[in-house]
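Apart from one protein chain that is not included, each protein chain of the complex appears where it belongs.
Moving on, here comes subunit A:
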Amino acid sequence: MKSQGLIRSVTKSAIAAGMLATAAFSAPAYAGPTLDKINQRGAIKVGVGTTPGFFAPDSSGKWQGFFIDYGRALSIAVFGNPDKVEFTNSSPQQRLPALQSGEFDVLLSGVTVTITRAFKLGFHFGPTIFYDGQGILVRKDLGVTKAADLDGATIGAQSGTTGELNVADFFRKTGKKFTPVTIEDTGQFIAALESGRVDAITQDSSDLVGKRTQLKKPDDYIVLPERLSKEPLAPAVAGGDDRWLEIVNWTVNATIQAEEWGITSKNVDEFLKSEDPAIQRFLGVDPALGEAIGLDPKWAYNIIKAVGNYGEIFDRHLKPLGWDRGYNRLWTDGGLLYSPPFR
């Protein structure tokens, strides 16, 4: 009893101290404390996860992936150099508190934008860079092409996740039956599917696409087109540094805008000769825009030159894993990606 009381009071005072500390850090909103820290340190600290295609170490121990390229793009925007960025892996439970405590300057770990995270945790989200959603991976021999046709199937979901709840909601809506099988460890999903213990598994489709490539016969399985949930993944920053947030916003927008104009890492130099005043502003041929916002006028040019536009980043990391652009097409192609104007 005594010891419990002690823990409680220690925890209380620790939390109180923590809140004081956070308050002290986040009070001067205009001063840009995050950006100050970044400049002082000479590097951006980025929190990432480990999901194939999105962030994974290669054989030489360098981070590679879709979100990793955005980390490099931010480094170019701030320092003009893609390597002034430190990627740190963190577990899902730890990411958000670590962003709050200032351990990271930005999370590029596939955080879903939600209202509680914005209001209660005080995070700001950049533009959604990946529209994900919960999907269902099924054996083809069930003869099912859309989720609404699934009836009486045995579906594996990770225990304790929203995935488990979403699939139950979905079947309540369609009025069909299913047998849930909860699986503790996502590593066992594949074994369960291949051994026939389950007919289908459900998870965020970003994970399912990776899982499908690990199956012995990937062609015997398909990811159904429906998404049972909305999972918009966006960069997240702690509140209190508006300028840093804007740099994150417009770095992402620059990759989207470049794709809209057809500017790629290969042809960007030809676009320097473009007569279009919007492109001249964008690439810094006309330095007025860069000077007005206080960034290197060539910042967008440098980003496109080094990491490419959105489509190039996507094709480099996600296409080889069997990803389809889906919602992540430009708005001009019927997708959801849309950059505000650069002017």
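FYI, a residue touches a chain if its C-beta (ideal position, glycine included) is under 8 Å from a C-beta of that chain, and two chains touch if they have at least 3 such contacts; residues count from 1.
Note that in this section contacts and distances are computed from a predicted model.
The chain that is not shown carries the UniProt protein name "Amino acid ABC transporter permease", picked from "Glutamine amidotransferase", "NADH-quinone oxidoreductase subunit N", "Amino acid ABC transporter permease" or "Cytochrome c553".
The chain omitted from view is touched by exactly one of A:Gln214, A:Asn267 or A:Thr332, namely A:Gln214. Among the residues A:Ser59, A:Thr116 or A:Ser195, only A:Ser59 touches the chain that is left out of the figure. Checked against the hidden chain, the listed residues A:Ser91, A:Thr145, A:Ser159 or A:Asn267 yield one contact partner: A:Ser91.
Touching the chain that is not shown, out of A:Gly80, A:Gly102 or A:Pro180: A:Gly102 (per the contact rule at the top).
Residue-level contact of subunit A with the missing chain is found at 2-3, 6-7, 14-15, 17-19, 21-22, 24-25, 50-53, 56-62, 64, 86-91, 93-94, 97-98, 100-103, 187, 190, 210, 213-214, 216, 317, 320-321.
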